[in-house]
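A protein chain is absent from this complex, but the other protein chains hold their places.
Then we have chain A:
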Amino acid sequence: MLWVDKYRPKTLDQVLVHEDIADNLKKLVTEQDCPHLLFYGPPGSGKKTLIMALLRQIFGPGAEKVKVENRTWKIDAGSRTIDLELTTLSSTNHVELTPSDAGFQDRYIVQEIIKEMAKNRPIDSKGKKGYKVLVLNEVDKLSREAQHSLRRTMEKYSSSCRLILCCNSSSRVTEAIRSRCLNVRINAPTEEQITRVLNFIGKKEGLQLPVGFAARIADKSNRCLRRAILSFETCRVQQLPVGIVISSFTSLLY
């Protein structure tokens, strides 16, 4: 398993970088309730990790048992029927999909699929939450029409369904959607934070890191944690004898 996945924090308590945001998210879901959320931030800042951890916080370990499904949807659009194939990741309580995969037909995804999912109430009510969570990736890549369709859907089915939206830049998400969500800005981790994470991983892997090695990677990573961890692992895979002059393998970092 890649280190990026191996050391991905599973719960909000384990989060190393965005402790303050994680704390806030914990407060959000303790009240048996959760607003629509919009996560935005640069790549490799930990949006997805936080979302998965949040789902676990809401629904317990069951949220991790996901199954990948490749479903074909038949959508009746007036005179013709459209076949759309879409990969979804779902557990009993949440469904995750990337509507922009459908290209210019993303409007139908939002209109039909989300509506259908939102209408299906969660089945068991023995102590479980009375709502489902839909995770939508790359909402900034959705077309205008699709975003328009989303706005009223969000309100109409708000009693049975919560949306978690995830995107890189909130500029491309229309104002109407932003004003319906609680916006959570995820900033890129600072270099010190990246250094800390790298040292943490190094210790777990039982590696002896040369002084300044982690800081060097952090410096080259452009504040992207994923890239930092990947380059770190690359260095490891190259089996460079620990203690070698650092400048000789910084070329790997690109």
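Throughout what follows, contacts are C-beta pairs under 8 Å (C-beta built on N, C-alpha and C of every residue); 3 or more make two chains touch, one makes a residue touch a chain; residues count from 1.
Methods note: contacts and distances are computed from a predicted model.
One chain of the complex is hidden; its UniProt record names it "AAA domain-containing protein/Rep_fac_C domain-containing protein", one of "Mitochondrial import inner membrane translocase subunit TIM17", "Ubiquitin-conjugating enzyme E2 2", "Ras-related protein Rab" or "AAA domain-containing protein/Rep_fac_C domain-containing protein". Listed residues A:71, A:152 or A:203: the one in touch with the omitted chain is A:152. Among A:10, A:71, A:185 or A:204, only A:185 touches the chain that is left out of the view. In the full complex, chain A makes contact with the omitted chain through residues 24, 27-28, 31-36, 40-42, 45, 77-79, 110-111, 115, 125, 129-131, 145, 148-153, 155-156, 158-160, 169-172, 175-176, 178-183, 185-188, 223.
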